[in-house]
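Only one structure is covered here, and it is reproduced in the block below.
With one protein chain held back, the other chains of the complex are shown just where they sit.
Just so it is clear, A, B, C and D label the chains in written order, and each chain counts residues from 1 on its own.
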Amino acid sequence: MNKRIKEILSWYRSENPGTIKNLYHMLMHGKLGGSGKMVILPVDQGFEHGPARSFAPNPDGYDPSYHVQLAIDAGLNAHAAPLGSIQTIAKEYAGQIPLILKANNSDILNKGSDPIPAITASVKDALRLGCAAIGFTIYPGSSKSKQMYEEIRKIAIEAKSNGLIVVIWSYPRGSGISKKGETAIDVIAYAAQIAAQLGAHMIKVKPPTDHIELEEAKKVYDKYNIPISKLDERIKHIVQRTFNGQRIVIFSGGPAKEKKEILEEIKMINKGGAFGSIIGRNTFQRPRNEALDFLEEILDIYKT
Amino acid sequence: MNKRIKEILSWYRSENPGTIKNLYHMLMHGKLGGSGKMVILPVDQGFEHGPARSFAPNPDGYDPSYHVQLAIDAGLNAHAAPLGSIQTIAKEYAGQIPLILKANNSDILNKGSDPIPAITASVKDALRLGCAAIGFTIYPGSSKSKQMYEEIRKIAIEAKSNGLIVVIWSYPRGSGISKKGETAIDVIAYAAQIAAQLGAHMIKVKPPTDHIELEEAKKVYDKYNIPISKLDERIKHIVQRTFNGQRIVIFSGGPAKEKKEILEEIKMINKGGAFGSIIGRNTFQRPRNEALDFLEEILDIYKT
Amino acid sequence: MNKRIKEILSWYRSENPGTIKNLYHMLMHGKLGGSGKMVILPVDQGFEHGPARSFAPNPDGYDPSYHVQLAIDAGLNAHAAPLGSIQTIAKEYAGQIPLILKANNSDILNKGSDPIPAITASVKDALRLGCAAIGFTIYPGSSKSKQMYEEIRKIAIEAKSNGLIVVIWSYPRGSGISKKGETAIDVIAYAAQIAAQLGAHMIKVKPPTDHIELEEAKKVYDKYNIPISKLDERIKHIVQRTFNGQRIVIFSGGPAKEKKEILEEIKMINKGGAFGSIIGRNTFQRPRNEALDFLEEILDIYKT
Amino acid sequence: MNKRIKEILSWYRSENPGTIKNLYHMLMHGKLGGSGKMVILPVDQGFEHGPARSFAPNPDGYDPSYHVQLAIDAGLNAHAAPLGSIQTIAKEYAGQIPLILKANNSDILNKGSDPIPAITASVKDALRLGCAAIGFTIYPGSSKSKQMYEEIRKIAIEAKSNGLIVVIWSYPRGSGISKKGETAIDVIAYAAQIAAQLGAHMIKVKPPTDHIELEEAKKVYDKYNIPISKLDERIKHIVQRTFNGQRIVIFSGGPAKEKKEILEEIKMINKGGAFGSIIGRNTFQRPRNEALDFLEEILDIYKT
Partner (left out) sequence: MNKRIKEILSWYRSENPGTIKNLYHMLMHGKLGGSGKMVILPVDQGFEHGPARSFAPNPDGYDPSYHVQLAIDAGLNAHAAPLGSIQTIAKEYAGQIPLILKANNSDILNKGSDPIPAITASVKDALRLGCAAIGFTIYPGSSKSKQMYEEIRKIAIEAKSNGLIVVIWSYPRGSGISKKGETAIDVIAYAAQIAAQLGAHMIKVKPPTDHIELEEAKKVYDKYNIPISKLDERIKHIVQRTFNGQRIVIFSGGPAKEKKEILEEIKMINKGGAFGSIIGRNTFQRPRNEALDFLEEILDIYKT
């Protein structure tokens, strides 16, 4: 085991060996194996945004097998999906790539201003399906955050005692914050901190903008002259604010964009010291060959 | 065991020996060990106020290890933090200082007028992580106080039957009282009483002002001419109202202030007969050496 | 066992022997032991009204031990208090007087128009602390009465199966009735009936006025010319309406009054056939010697 | 995934994906990865035969870490050991080689004629420690076989529902058979069949002799002229009798022997179509370098 992997695992020394085993598998898997960096393919958009919106650009994506095959062929570290997809592919692809079972999901058929995902899978599912991790979304800023935090508390303790990794998608949203505030630098930093304090082993957040949402926070950013104008500075900021870099924080890609723009963004994410990317629509909505090439370019960035 | 420690423990004689053991450990630990006084380092501000606001003044504080090391080096009695922080440091610092697991937490991304913290950790967590106590925040004055009181009732009985200490942070807040009323002398006294009646072994409140919030209370304070103009008088008042001094009541430091001002305040708190201070931002937001010197001055006050 | 005690216990013959044992202990305890009458000292005002308002008139009362000692020295039948107080005194005074654990409590920091107490203690607490009974407050007339009735149903069945007595404080209150209606004769009678139907073994109500709150009730009182002009008539009325005298109904004293006035009231309560008084502020807010003399006079009334 | 691995996994298609994942990991791990063959290092002799007898020949073996490091460095498929050993190494070696937790063990301090191992670990242990499989020994031929079969039935169903592999060590022994019968061809075939019928995914037996123990069996072997004179014929016989080759059957090495003798035996085992070897004393009782060379030769046999 190389020094970097040893260092990363040392941050989790209070955890059971089973959890460390799964972290090790994920960190060592794929083309980035052993580098301490990760790229993960998440495909829960069928549930979250509806199937046509998600898969019409590349209809092969209606098939859950398409995605896990793409993740394997591209040499990614892991694949994340909701129960139905995982259940469809788990036996055929058993052991070929670490799987993250998304244990809660939202649809947009009834969202309201303060959404809360439904718990759609359990630790028992993750174990029978051979998953390495449980994924869970929280919406800091929602008036229902208390309920979400308490749900993950209960699931996390069960997951940990059975040797699974806990991954939290921390997406600020809800009546407490503005639309612009959802990706504000102070809010994303806060969201990452909350996920870490809830006991997450890995945390997924969106790349932050230079907007500052909270009045009290603004004063501090100004007073200490915290550099946040460039993306790499902001990424560095988030990583530091998450236990001084001692939690695996990865960044999502967001809505489909120009390839060049994304690569530029990921270069900055990497430069800022992020642990990797979790990138869905920008890959699976392109034709397979294009997606594979694109992912190779992304992996190359993280290899440097 | 000296007379004062014996006396303090006698107030808890209905409790299990396990709880007494943990109280004894906490009372005997650090530079104030055996004096019956305590200074505790609480670091939940990352969750409660956001990471940048809490740790930008002294970026070492982003690392949970920094705080527990500071508490040990300063010779404090205990360190309190949420699940994520405790989980990060529990194995490496096992046994070196009593730990208080903050079992519920609020963030400020969606507060509304009647906030209620989310339960973020359990008694099971406290036991596996080797903690001495469970910490829990209640907001008397909130329209959701019933729910909070019932949550702590349930957690407290489980904690006690497993030999843990129950510490209640009693912070008046919510639609039932004015902003000024949150630190009013009658309200703080009431909040301490409620925490004691809910079965807390240790109670944390804010230093009260001389404002009186409740009409009915005002009549009584006037009629009996209760002295509350000076801080030490008010502290004495709070301690007396908490089972006539038979519960460990400690006082928080509040927002960062001038060093001199705090030391003056703590002198009054000590003079009033408080059991100690729980002081976070005023220490961890200063550079380490400064914080250590400052804490030494605070401990010196309590030693007299 | 004398005939009267035998008769009283016969009303509870469906209950477990454990509950009967505790009823017997309470009925036989103190200076009224064996008379079928009871005087009880309740001290939950620190929680219900705040500590200063409750104990400033006689600061010894800040100490929970003061009250149980007072109840013992005065030769009362039982002492009732919330969890924190009982926890403080239970070990030292174990076995010296029957204890009633108040299992729910309200504070006045956020009341609203339809208050509902928080559940603050459990049957498990009552058992470990050696209590004879669980006390529980309901507010008939509140829009939340369904929730309260269901809470006591759940706690009562657990209490009974563990051999405890169930005492219900039945205090009409809330948006369903007028302020004056809270002590109206028809409402108090109704409140006592509800408590009895909820399975209470002992019921505490306030002495009723001759006001009639409900239109429908008024017609009946008029038609049958029910005598309610004098207090003893009203007490008799309440006792009769509570299973024809086959439930132990006791009456509270209310806010502090002139000694003479209270003694007169208690004479009427006794004349009306009540089972006794539950009297707090009017005793513990007086100096101890005065309180002891006063309680002796009250006991003397019930002895006749 | 190559054709052979696909074929092997297809035999287990009724199992949960989690079990398939763990089988895949074990089949793909080490130098034989992907060949459909396995060599496993089992070290439970400290418990089964006593520490000196097991480790005196090579005292490094007293350290549980020695064995797992040996298995990793030799490129084996898995390492099997009892709870204490696994607990010692699980965190440090997490993820580096599939682990089989031996869940029952015998000592020889009190064997009697009908031994039965004690259950010494649980599925819960296997999950928290990150194991891929549960190992369990049965003694067909013992008068206590009913109890053992029922123990594994209970553990196996729990293991399978949590995605673990079930490995049965099937060792004929006890008052029902002769000493010579313990390795008789008919008895070993029978023992493998019983393990398969009890739901084992992998089965470990000893290489059989050409002795036939059971009268009834003898008639059949004679009548059908089943070839069992050579070891490879006997191995082929065992594999066929275990669901016609559709269960992974591996063979133990037995007591320490001359290196040449063992290699010859393993050649025959491989020739007979076995899935591999589980070989303990013959490797860990030699000096490390010798053991590594020896294991390489064994692996080379299975590669052909």
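As a working rule, contacts are C-beta pairs under 8 Å (C-beta built on N, C-alpha and C of every residue); 3 or more make two chains touch, one makes a residue touch a chain.
Everything numeric here is computed off the predicted structure, so don't read it as measured data.
*Asks:* With the missing chain put back, one of B:R128, B:H211 or B:R288 would touch it. Which one?
*Replies:* Once the missing chain is taken into account, the touching residue is B:R128.
*Asks:* In the whole complex, not just what's shown, which of D:Y12, D:F47, D:F136 or D:Y190 touches the removed chain?
*Replies:* D:F47
*Asks:* What chain B residues would touch the chain not displayed?
*Replies:* 1, 9, 13, 16-25, 28, 90-91, 94-96, 127-131, 161-163
*Asks:* Which residues does chain D use to touch the chain missing from this display?
*Replies:* These residues touch the chain not displayed: 44, 46-47, 49-53, 55-57, 59-60, 62-64, 66, 82-85, 87-88, 90-92, 105, 107-112, 116-122, 124-125, 129.
*Asks:* When the complex is taken as a whole, what residues of chain A touch the one chain not shown?
*Replies:* Residues of chain A in contact with the hidden chain: 13-14, 16-17, 161.
To be clear about the criterion, only the chains that are shown with their structure count from here on.
*Asks:* Trace the shortest chain of touching neighbours from chain C to chain D and give its length in steps.
*Replies:* Between chain C and chain D, the shortest chain-hopping route counts 3.
*Asks:* Hopping along touching chains only, can you work out the least number of steps from chain B to chain D?
*Replies:* Between chain B and chain D, the shortest chain-hopping route counts 2.
*Asks:* Which one of B-C or A-D makes the same contacts as A-B, at least in over half of the residue pairs?
*Replies:* Among B-C or A-D, the interface that shares over half of its contact pairs with A-B is B-C.
*Asks:* Indicate whether more than half of the residue numbers at the chain A-chain B interface occur in both copies; give same if so and different if not.
*Replies:* different
*Asks:* By CA centroid distance, what chain is farthest from chain A?
*Replies:* If we average the C-alpha coordinates per chain, C ends up farthest from chain A.
*Asks:* Specify, in ascending order, the residues of chain B that touch 2 or more different other chains.
*Replies:* none
*Asks:* Going by the touch rule set out above, what shape does the chain contact graph take here: line, ring, star, complete or other?
*Replies:* Graph shape here is a line: each chain touches the next, no loop.
*Asks:* If you go through all the chains, which pairs of them touch?
*Replies:* Touching chain pairs, listed by label, are A-B, A-D, B-C.
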